[in-house]
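Once you've had a glance at the structure underneath, I'll fire off some questions.
All protein chains but one are shown at their positions in the complex.
Moving on to subunit A:
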Amino acid sequence: MLDAAIIGAVLASIVAAATTLLLASLGELVAERAGTLNLGVEGMMIVGAAVGYVTAYGSGSLLLGTLAAVLAGMALSLVFAVLAIWLATNQVASGLATTILGLGLAGLIGASFVGTQLEGAPPLHIAGLTDLPILGKALFGQDAFVYVSLLLLAAVAYTLTRTRIGLVLRAVGENHAAAHALGHPVRGIRTLAVMFGGACAGLAGAHLSLAYTPFWAADMTAGRGWIALALVVFSAWRPLWLLAGAYLFGAVSILQLHVQGFGLGIPSQLLSALPYLATIIALVVISALKHGRGAPASLGVPFVPDR
């Protein structure tokens, strides 16, 4: 039963499933490293999915659709940024409001597109490489979103740890008063970080509505924005752990479907809970190992400069 073809197909599905989560959580990681907790990921994702689909459907161009999704995610994140950063409102409440607003807006935008579909983003095909057994499809047979997500991850990991911009961003997240005293525009930097988060969430939404299941249906993100938020905590705010977390979550959620298909008689409720259980267990293990390296110290605290 477990031949190379099935293993190859499973690996390819895992990579695809992990990509949506990786994209959405990567943006949130940057926002949080700068000190802002944005619970609006789900809302920004669904707006990205809706705007991306509608634009691609109208223009016939997946690239335009993707760009529109990114801009839509950014626009909604800007609403959040104005509230939470510039008006110093409660970040949790503003984030939740952003999600609710996003879900409603997306339903409205997509309403007249229910029941239509698109030709989704084509998978890569390199003769020879894609046809390799087992790893061929997983590595060389994915759509562009997968490769973009990995490039983005590399760029974020590099920028955060190896560049001056990354250093300033982390300083703002760790101690905003000190960063302010050094003359860094705390609220401006946080706004840009939140907007990067919005762009990534919009891109994740586009991955769903333009590649994964290329149609529009209200609420099609089905809670993935919340999983992305959990993954950021899981990763202890480090990009490489985020990669591991997203792929672990993707792996468990795909594997449980295959286990069911083989009819091994394991209760499906337990299998459905497995991705979450695995995340919690990994979370405990990581926090036991990480020696006090936790959340950015100023995370969730609004910054109001002295007058």
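FYI, a contact is a pair of C-beta atoms (placed from the backbone, for glycine too) under 8 Å apart; a residue touches a chain by one contact, two chains touch by 3 or more; residues count from 1.
As a convention for this text, contacts and distances are computed from a predicted model.
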Which of "Urease accessory protein UreF", "Nucleoside-binding protein", "Formylmethanofuran dehydrogenase" or "LLM class flavin-dependent oxidoreductase" matches, in UniProt, the chain that is not displayed: "Nucleoside-binding protein"
Touch criterion as defined above, residue of A:Arg190, A:Arg224 or A:Arg238 at the omitted chain: A:Arg224
Contact with the hidden chain (one of A:Phe145, A:Phe215, A:Phe234 or A:Phe249): A:Phe215
Sole contact to the chain not displayed, among A:Leu63, A:Leu87 or A:Val114: A:Val114
Residues of subunit A (touch criterion as defined above) contacting the omitted chain: 1, 5-6, 9-10, 13, 17, 20, 107, 110-111, 114-117, 208, 212-220, 222-224, 253-254, 257-258, 260-263, 265, 267-269, 272
